[in-house]
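Left out: one protein chain. Kept in place: all the others.
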Amino acid sequence: MGINFFTSKLNDALGWARKFSIFQYPFVTACCGMEYMSTAAAHYDVDRFGAGFPRFSPRQSDVLFVVGTISQKMAPVLKMVHDQMCEPKWVVAFGVCTCTGGFYDNYATLQGIDTIIPVDIYIPGCPPRPENVLDGLMKLQEKIKKGEQSRTLYDPRTKKGRPAEFQGGYTVEGHIKHIESLS
Amino acid sequence: MLLNVGPSHPAMHGVIRLIMELDGEKIKGVDVEIGYLHRAFEKMCETVMYAQCFPYTDRLNYVSPLINNVGFALTVEKLLGIDIPDRAKYIRVIMSEISRVTDHLTCVGASAMEMGAMSAFLYMIKAREFLYELVEEITGARLTISYVRIGGVKADLTEGFVDKAFKKIADVRKVLIETDELLTRNRIFFDRMKDTGKISAQDAIAYGITGPFLRSTGVSYDVRRAQPYLIYDRLDFEVPVGSKGDNLDRYFVRMAEMEQSLRIIEQCLAQIPDGQVSADLTGCVIAANQMVDSAKMGRTEELIEDEVTLDPTLQGSTRKYYEGINANKKDVVLPAKEDTYGNIEGLMNHFKLVMYGHGIRPPMGEVYFPVEGANGELGFYIVSDGRDLPWRVRVHPPCFAIMAALPKCLIGGMMADLIPTFGSVNMIAGELDR
Partner (left out) sequence: MTPLERIQEHFSTQIIEVHAFRGDETAVIRPSSLRPMAKFLKETPELDFNFLMDLTAVDHLFYAGGRVQKEFRFEVVYHFFSLKFNHRIRLKVLVDEKSPEVDTLVDFWPAANWYEREVWDMFGIRFKGHPNLKRMLMYEEFKGHALRKDYPFNKRQPLIGPKDV
């Protein structure tokens, strides 16, 4: 009984320490990189969340920010970098090209990185505004605090493994219901 | 020894792979491998209509997106053989020069950061934020704006833009002076950039390099002066030229070009012709059932001048501004929003331009139009077969030629010279790999 109390307090403390000292590896490829730079710079500061110092080595980082389009040629490199990171690790899909492929539905683009690595947070937008990025970062911090990690990949045949907002299409009724649920 | 400076590397320029052959610290050979961001721009443009290509062109050189938009629009306009009003030309020049300044700010800031000058990077990104606020004011987005249309621009400048722009330009100038104080006389910066990454003028011409890279070797070639487009022949600006072709000259050329671009923007804002047609709309807001009744009776003349209440996001693209910013051609330019939502002729015009199978139909033929991009000559080559989808769209990326010449700049130098040289090349992977 007593030992459970201690371990849960320890988990809380670890979660709190991990969420305020994020060492990210920004895997920057394309246009979203400009918004990443804006978010990391002085105007929309990301250092106040503790995530201000990017570690440019996968061995020393715990969050992989995949920023920008991943093409078919780049996919094995991404998988290799992800495999080199040590546990516990989280992945953020920054920009809609990494979430679902964006509007590049062609022979050269990976339709979402969750087909090859498990993704924790999806930040859509083309490119997402820095405020969106900070919102995603705060959601990531909640996830880190609880110690949850995503382990599932997306299977294009069964269409399972992605959040419901990326499935199917946009319908007006769905949108109205979503707006009403927020108020 | 073979060293792989792999696709994902911390110099935040994008994805490229350099396989370097080293002998101790000296570089003996470099093999450049590109293609890690190939997103099939040219293939996608063949599957969508001309007006739908603009979002794809935004993402080519994503630090100066408006220059790509303007280049594509000018090429299609040359193919169609139409001319746009003066106010639209001035607006396009202002937005192009703002994009050029953001590109140079990002380039100099990022290359300073890689050499350890973190503060210079933060100052430049701060200046870039000022310009992004200006761009957002007019176009609605910060980075990927799709603002230019074939035949003009999407919406006019907002009220009070001119004063705001002058204030922000003064702020950017202050940042440029601060960065100049930090970097130019700095011993470490100077030593690392001087005499590294040298290329001679003959080599640069043989490799087909244009832009700041070529101008730093002493050749004064600028598309804005050689083949003036839009209204560059009415503006007074200098083209800075270096002498030695090393990294330090490229840094100076970029800093001087930023100052010249700010001068161009100020001149344009002072010279811009007033495009606002005096509001002579006699109409008033009419109820929908009244409109339907009078239309059924055949009384449509009075309906044409009626005002229609529009969404605030369509501000600037209403009838009042339309004559100043778009060419007067019904088969190319979308009608003003009051006409689209207010009367059937406008609606039909809008449909004929937007539906698949209809749309803009240039005559059969091909054109090439060069524009001065931030990295060099950005040329669009479009082949049209007379239908509504382009047959072939080709971008001549300025940094393609520079990356082909990169081994020539690096061989013979030290390993540590790679970082400033690569930073001053300003390789944008979106443009290189398309």
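Labels for the chains are A and B, by order of writing; each one numbers its residues from 1.
The rule we apply is simple: a residue touches a chain if its C-beta (ideal position, glycine included) is under 8 Å from a C-beta of that chain, and two chains touch if they have at least 3 such contacts.
Owing to the predicted nature of the structure, the values given are computational and were not obtained by experimental measurement.
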**Among B:Arg173, B:His350 or B:Arg394, residue touching the chain not depicted** = B:Arg394
**Item:** Touch with the omitted chain, as defined above, among A:Ala51, A:Val67, A:Val91 or A:Ala108
**Value:** A:Ala108
**Request:** By the contact definition given up top, give the residues of subunit A that touch the hidden chain.
**Result:** 72-73, 75-77, 79-80, 105-108, 110, 116
**Fill in**
Touch rule applied to subunit B and the missing chain gives residues 2, 4, 19, 34-35, 38, 40, 42-44, 46-47, 78-79, 81, 205-208, 219, 221, 226-227, 364-368, 370, 377, 379, 381, 383, 385-387, 391-392, 394, 396, 400-401, 403-404, 433-434
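The rule is short, and it goes like this: only the chains that are shown with their structure count from here on.
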**Asked** With chain centres defined as C-alpha means, what is the inter-centre distance between subunit A and subunit B in Å?
**Response** 30
**Message:** Which stretch or stretches of subunit A touch subunit B in the complex?
**Reply:** 26-31, 33-35, 37-38, 41-43, 54, 56, 68-69, 71, 73-74, 77-78, 81, 103-104, 106-109, 126-127, 129
**Item:** Contact set on subunit B toward subunit A in their complex
**Value:** 6-10, 12, 14-15, 35-40, 43-44, 55, 59, 62-63, 106, 110, 121-122, 125-126, 128-129, 132, 142-144, 429-430, 433
